[in-house]
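Missing here: one protein chain of the complex. Every other protein chain is in place.
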Amino acid sequence: MEHFQIRTDLALEATESIRKQNAEHMSGVMIEEYDAMEDVHISKVRITSKNAAKNMGKPMGTYITLEAPGLQESDEDYHREISEELARHLKSVLPDIEDEKSVLVVGLGNRDVTADSLGPGTVDNLFITRHIIKEYGKQAYRASKMHSISSLVPGVMAKTGMETSEIIKGVIKETQPDIVIVIDALAARSTKRLNRTVQITDTGIHPGSGVGNHRNALTKESLGVPVIAIGIPMVVDAGTIVCDALEKLSHEYEGGKGSLDYFRNSTDTQLSNMYVTAKNIDETTKRLSYTLSEAINIALDMGQEGQT
Amino acid sequence: MEHFQIRTDLALEATESIRKQNAEHMSGVMIEEYDAMEDVHISKVRITSKNAAKNMGKPMGTYITLEAPGLQESDEDYHREISEELARHLKSVLPDIEDEKSVLVVGLGNRDVTADSLGPGTVDNLFITRHIIKEYGKQAYRASKMHSISSLVPGVMAKTGMETSEIIKGVIKETQPDIVIVIDALAARSTKRLNRTVQITDTGIHPGSGVGNHRNALTKESLGVPVIAIGIPMVVDAGTIVCDALEKLSHEYEGGKGSLDYFRNSTDTQLSNMYVTAKNIDETTKRLSYTLSEAINIALDMGQEGQT
Amino acid sequence: MEHFQIRTDLALEATESIRKQNAEHMSGVMIEEYDAMEDVHISKVRITSKNAAKNMGKPMGTYITLEAPGLQESDEDYHREISEELARHLKSVLPDIEDEKSVLVVGLGNRDVTADSLGPGTVDNLFITRHIIKEYGKQAYRASKMHSISSLVPGVMAKTGMETSEIIKGVIKETQPDIVIVIDALAARSTKRLNRTVQITDTGIHPGSGVGNHRNALTKESLGVPVIAIGIPMVVDAGTIVCDALEKLSHEYEGGKGSLDYFRNSTDTQLSNMYVTAKNIDETTKRLSYTLSEAINIALDMGQEGQT
Partner (left out) sequence: MEHFQIRTDLALEATESIRKQNAEHMSGVMIEEYDAMEDVHISKVRITSKNAAKNMGKPMGTYITLEAPGLQESDEDYHREISEELARHLKSVLPDIEDEKSVLVVGLGNRDVTADSLGPGTVDNLFITRHIIKEYGKQAYRASKMHSISSLVPGVMAKTGMETSEIIKGVIKETQPDIVIVIDALAARSTKRLNRTVQITDTGIHPGSGVGNHRNALTKESLGVPVIAIGIPMVVDAGTIVCDALEKLSHEYEGGKGSLDYFRNSTDTQLSNMYVTAKNIDETTKRLSYTLSEAINIALDMGQEGQT
């Protein structure tokens, strides 16, 4: 029994131990891994049966993870090649996106906390079309096919007094999008994943995830439309850092194992209100927001090439 | 026939010419004017019959205007005495506010345009209680009466692709507030009113008003709950400046009258996408946002005194 | 005698009337005009004698103006082709830039006023190298030639209590750059120039220019190092709008001329604290900042190509 719950929003981390065993031989689980390009690793996990979902501890659906150490570094082009790779995977989980769709993109998180501003920052750079199409028709873009794209930055509960899910539900009822894409800064289990791993899933967002710790689900079941979630781990819970360090110790040093077990069984309320973040989080968030917004623009045919 | 429509969001300005005639003798119109304190002038216009509404060119309801030249200047206390005066008038138009109510405060406008950020800035300083009451009950505040206060910054259509009214309608349906308060930066007809005039009305917001030019109404009819609007003129339309100057000329100089008429009949598309704003708009917006947020906090018993 | 001084920071506007006459035949003035590409017009004015400077009412030096209506519109690539064109002209006025230089880039203006934030916004996207070179040498970049680039956002006098020139002078004395580049949002004489005209000059910045109205010069004489100024008109003085409208009237309508003369001779103190700006100034400033920062990055061999 563990009092100190190690928290991760990354399917990759959650399934890591299982995968290491024999998930690939498990019925109802399909795993695919490859290098999309140099230093860009893709892993896709598809959970296709209820039984497998139970075994994996994750809802049925597709989980795509892109790992690129280069994302941590500055790049003149804001890592356009990664945006394009992400766009391909995003397209693969957007239902019937070859047809014209109306898509609502939601930037979760708190604009005023640098590490939690990935969602709002991504939405700022999107190509928005819904209001133009409603007023002038898609001929305004001289295009035969044009998705209707809208966006929302709902803010955080401490400031709005409302659950994020309440705001999104209301806006969906009123504006009736076909698909919702939600962007969120995630909490990772390990500092190794920070700012270099992008997760795309068609299972939406589940309670307790995200830097701001959403309490209500944002899923097809709760919102009534397909929900694609895109996330990048930007923080690690402070308690996790201690567990990580202790775990590392337990491999290298005999006494460490006992310390780890002891710590996990204790509760440190101070640490639970804190998180760990990189010192250059401002540059990182700005860069990753741009990479994600371009990925979405390209996937929705609004990227540089798409528009021509 | 005028092609160049002089635009004002201030009832005071709209009714000025009528009032000068004999609105006070008009049936269905009640006008009250007084100095609340030194350099703080209050005028209340109540339009109580359909006929009077038609004559005044304004919906039936109450329009309270506070004029305080001092608002343009810095003040250590952020003009607390004006916040308190505003709170009194705000309370007078909040329906049944002696009972416990749930109130949604909406900050209209564009956070990234200084002159249009009054609404979002005001909402940033509000005392929000809804989420605490929902989770812990009002005993969390050790109070016997506690309004449930939530807030929303919907953003602007160019960024969201949605009408502000669509977002607000959806959130109202989902969270069911008793009352909505909307804050907006207004466009005035004259530079004389800028940054020193506060208007409170129980008629909501009508199409074409605000710096961002909302196209849909935010009223009890459109939203289904009483809508109180608070606004401060922060800009003047560029075309209006020219009319103003010409009008002034036409009093002082003979040829001016013809120029004014000529200009009004012309259309200057360049000017219609521009507005005039004060050079120190950053300090002004910061200060006025704080004065308004305190007024709302006090009116909802969340101000410094109220809480004790 | 005019009381109302029409103010412009654009050499192009200042010299327009003179050029129309016969500046091109004036000794000490060289004028060159051409289309660099479709919808991108370049004009270069070189004033090479004291006499010509006096006649033109401008200091001796080079004034390059790029006019591109397309700058007013959104572009996936942030108008990279214009950044490259600007970089070429910028290089032509950076003294001995083929050698390794230390360059201080100064972003003038007020970060909190959208229309005045062009300078700070440009500096945010620059590639800064000085601290890396000082600590690790230029081998950190695996380059044989590397300019040492630093940047400064001095803020505005109302907030710092200091003249911008005092702050810059102090920093120059302490860090000894070879060249200073200053970026500023300008006031134009006409709305026609707004957000689409870039001026580059090797004469620095003169008293009274810029949205924030700098009072002290930033020139080679005052700072002791060559000063290259880059500016884009982002606002028009409110008084100018009225003059513009009256001037237009005076061509179309007989009475207008008298009104114009009358207005110029009057003084409107209200208008002198105001300016006119485009309604979508947030998008515009963000876009133009990026175009300028890329131009500087490319000119200093830090652009995408330059670095390879």
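General remarks:
A, B and C are the chain letters, set down in written order, and residue numbers restart from 1 in every chain.
As a working rule, a residue touches a chain if its C-beta (ideal position, glycine included) is under 8 Å from a C-beta of that chain, and two chains touch if they have at least 3 such contacts.
As the structure is a computational prediction, the values presented were derived from the model and not from experiment.
Touch with the chain omitted from the figure is made, among C:S49, C:S74, C:T160 or C:N273, by C:T160. Not every partner is drawn; the one left out touches chain C at residues 123-124, 128-132, 148-153, 155, 157-163, 166-167, 169-175. Mapped onto chain A, the footprint of the missing chain covers residues 110, 112-115, 158, 191-192, 211-212, 236, 238, 241-242, 245-246, 249, 252-256, 258-259, 262-263, 266, 268, 270-271, 273-283.
Just so it is clear, only the chains that are shown with their structure count from here on.
With centres defined as mean CA coordinates, chain C is found 41 Å away from chain A. The multi-chain contact residues of chain C, meaning those touching 2 or more other chains, do not exist; every residue touches at most one other chain.
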